[in-house]
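This structure is in structure tokens; I'll ask about it shortly.
Missing here: one protein chain of the complex. Every other protein chain is in place.
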Amino acid sequence: MMPDPVLELRGLNKSFGALTATSNLSLTVMPGEIHALIGPNGAGKTTLIQQIYGALKPDSGQVFLNGRDLTGLSVPERIRAGIGRSFQISNVLMDFSALENGIIAEAARLGQSFRFLRPAFSDPNLIKGASAILDRVGLLDRAHLPVGDLAHGDRRMLELALALAASPSLLLLDEPMAGAGPDEGQRMTEIIESLRGRVAILLIEHDMDAVFRLADRLTVLVEGSVIAAGTVAEISQNQAVKSAYLGDED
Amino acid sequence: MTELFHFANLVRAGIRDNQLLWMLVAGFALFPLFTHFADLPFWNDVAMRIMLLGMAAMGLNLVLGYGGMVSFGHAAFIGIGAYCVGISQFFGITNGLFHVFLSIGVCGALGLVIGYLALRTTGIYFIMITLAFAQMLFFLFVSLEQFGGDDGMSIDRADFLVIDLYEPLRLYFLIWVALVLVALGLMFIIRSRFGVTLRAIKSNESRVEAMGLVPLHFKITSYVISAVICGLAGTLFASWQEYVSPDIMHWTRSGEIMIIIILGGLGTLAGPLLGAIVFLLLEEFLPLALGAVAPAYAENWMILFGPLLIMVVLFGRGGLIGLLDKAGFARIGKRKMAVK
Partner (left out) sequence: MTLTLILEQTFNGLQAGVTLFLVAAGLTLILGIMDFVFLAHGAQVMIGAYAAAAITQATGNFFIGLGLAIPITFASGYLLELLIIRHLYRRDHMEQVLATFGLILFFNEAIRVGFGPAALYSDLPPALSGFVEILPETPYPAYRLGVIAVGLVCALGIHLFVSKTRIGAMVRAGANNPEMTAALGINIKILFRLIFATGACLAGVAGMMLGPLTSVQPGMGEPLLILSLVVIIIGGIGSVRGAFIAAIIVGLVDTLGRVFLPSILRLFFEQATADGAGPALASMLVYILMAVVLIFRPTGLFPAKG
């Protein structure tokens, strides 16, 4: 019997005036699956992520997380419902160290952010939790560095670590390899691969090597519509996809 | 001798933020000794005013320096704190503790309402809205003839039961105690989970949202806390000045407090108090300096203050504390990051 999907999109539509960004879009992400969303630039991938995330309201259609309709829920509410997100442009706290980033996220996860008495940055519990978060992505040895001093690849790692901090059931990864060199890309790919089976992932990525290695299933988006969906093997044979997208990419 | 040795070591290593704060606070405690022996009792008055301004600046610094919210309306809370005393006395209530609790309640409630209305906006809108609300309250008190209107109302020093505030130095140390409580409170708040989250919101609001938190809740809470602190400063100010008028809440007074914060160092614990000291010293000495150079224009010393302020903004980032950092006497700007 098929398990219930972690993420289900039903008939999402979004237009900006005359521009259709999302057109009757439906897809599912199963538990533990890495589901890649690919398509040419401007296909509406980030717009779709924004609608799942809650930053954009779809004109019509629904988003279900573990069977729960997310319509009307704000971004923080969706995070607490089990979504984690990494941003295309690093969105970490630049004025703090990596560990401090983790501590603030850990306090948020524990629901303790509204406490006024004990110092947060020297709290052993928070430090333990934050260290675990950083260890998952191999940042522990650079934990005390201010984020501004971290290399770009490390910042992307921190981005991923923070997205994982609250043990989400769905992870939205918006171009995690963006701007990464070959080594950093390799590292990132390995870490994402290690997550397979443990958290459902919707991955936007242009790096085709990474996509073919990581993806269990692919959905191909062109001008806001799904033109193909299936396994890597199926998609790489698909003529329409080849001409629309893979043929133009290297 | 060990104290001096310790102090010298501190200076050599670079004073940390809270150390500087407590040094200043201790200095204020010892100051009356100095004025007694130097026979300059007038300076106790100046010191009280510095402590009160510093307290208000600390309150505003919470939202401005640590929270990143440019609120131009905090003088209104100072004024309301002061009017709590005046209006209570008008109705025959002279108990100082009552004034304090009334001030906390009214400023807290008002801070909640104004904060909620204003904090749903950002940027220039937020600045303008806080400014407009402050002016609204200013005009309200100007038009309340029964409480003196434009002319204001005179105030007796509050009756704190066992403490007679007319005895010398009683009011001084009452203000000092309040300053200590505010400083302690802020020190705890800044380092707490709430405080670091607030600072994170200033750094990157959408990241905090992505952690599952609602930034607005934190902003409003800090706004209310800062309103209460400013109200407390105002309540004590009423007893100090023995007079209150709407001028205390004119929007230019909000500007003054901002100036104090930036003179001392934005977003630091010691900055507001340091800035208050610098500001009041400038107020005393700029007229003297101008009088020495151009006696006919001694009254117009403000003409120097304006450009001075512009210079500080353009070139003096980090205020006095920034300068101390650069000279190596302090290590406040370079915050020690949390380690494993």
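Should a chain be cited, it is by its letter among A and B, assigned in written order, with residues numbered from 1 in that chain.
Criterion: contacts are C-beta pairs under 8 Å (C-beta built on N, C-alpha and C of every residue); 3 or more make two chains touch, one makes a residue touch a chain.
On a predicted model such as this, the values are computed, not experimentally measured, just so you know.
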Visible chains that the absent chain touches, using the contact criterion stated earlier: B
Omitted-chain contact residue, chosen from B:A292, B:L314 or B:A327: B:L314
Which of B:F139, B:Y166 or B:F285 contacts the chain that the document leaves out: B:F139
Residue in contact with the excluded chain [from B:A57, B:L236, B:M249 or B:I262]: B:I262
Hidden partner chain, residues of chain B it touches: 64, 70, 72, 117, 120-121, 123-125, 127-129, 131-133, 135-136, 139-140, 142-146, 251-252, 255, 258-259, 262, 266, 297, 300, 302-303, 305-310, 312-314
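Here is the rule we use: only the chains that are shown with their structure count from here on.
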Of all residues in chain A, those that touch chain B in their complex: 74-76, 79-80, 85, 87, 91-97, 99-100, 103-105, 107-109, 112-122, 126-127, 131, 140, 143-146, 162-163, 165-166
In the complex, chain B residues that touch chain A: 188-189, 191-197, 199-200, 203-204, 206-214, 217-218, 221, 337-340
